[in-house]
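A single protein chain has been omitted from the complex, and every remaining protein chain is retained in its original position.
Moving on, here comes subunit A:
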Amino acid sequence: MSIIIAIVALGGLTLLLAIMLIVANKKLYVYEDPRIDKVEDMLPHANCGACGYPGCRPFAEALVHEKSLPSKCTVSTDEGRQSIAEFLGVDIGIEEKLVARLACAGGTNVAVNRAQYVGIQSCQAAALVSGGGKGCFWGCLGYGDCEVVCDFDAINMDENGLPIVDTEKCTACGDCVEVCPKDLFSIQPISNKLWVACKNLEHGEALLEDCQVGCTACGKCAMDAGALITMKNNLPVINYADNHNTQKPIQRCPTGAIVWLEDSGLVVKGKESRKIIRKGARLKENT
């Protein structure tokens, strides 16, 4: 008798659950455009986020729904972008190349340390210990967290402990912007060649003790620049909406805090700034 009860009860239960699942499957069915998979295969699978979407798959969805354009993917090659545009029958779009730019020039040759940091060789760890050992509180700590986090091998630390961005390889994914504890990186259009390579808020002599190439807030660059440059919090702010294709401000800068960045990676500084004596890195007491 109990065998029949068992068979009937369990059979009924499973039948009930099966019907429920079938109904749910019909009701909750999610239609996925088969083109999304194909477009995702065409993308580089870097999942870097430079396009503004969390990864390649959400970007592929946006492309299929025509919410974005293939040129937003900065990692693909030109052919890759072209083939996606052809596959979807959309315009490829025009996009200016963006790169990561560092707002600090204080390598170990020009900036002093106020303390010696001993511990995990990482900027984020060093920044936790009262902001790191650097004399300038705002400056690059030089342990290369950005070099490690860069998936595209576009950042390399130079001999003075400053990250150098390879604009060819940089995809403007923004990983370095996020990882830098001093917020020194920002994503800029490559045509923004006039650049303030300093972030300190000090002014005058107090700053020069810590770093030879920092902005002293003298305001010479802003004096005849009109609306292009304004001084704000002891730092010049460049208004990129204005015509910024001029090298005049860099010639006025006494320390070389404003620079001109060529596409080739060459950093042009004003004549005044060449007089600066480059010292080796040392603790403040020893200077």
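Some observations on this one:
The rule is short, and it goes like this: a residue touches a chain if its C-beta (ideal position, glycine included) is under 8 Å from a C-beta of that chain, and two chains touch if they have at least 3 such contacts; residues count from 1.
In the analysis below, contacts and distances are computed from a predicted model.
When the listed names "Electron transport complex subunit RsxA", "Na(+)/H(+) antiporter subunit B", "ABC transporter substrate-binding protein" or "RNA polymerase, sigma subunit, ECF family" are checked against UniProt, the chain not shown comes out as "Electron transport complex subunit RsxA". One of A:13, A:223 or A:237 touches the chain omitted from the figure, and that residue is A:13.
Which of A:30, A:94, A:118 or A:266 touches the hidden chain is settled by the complete complex: it is A:30. Residues touching the missing chain, restricted to subunit A, are 2, 5-6, 9-10, 13-14, 17, 20-21, 24-25, 28, 30, 54, 57, 120, 125 (touch as defined at the top).
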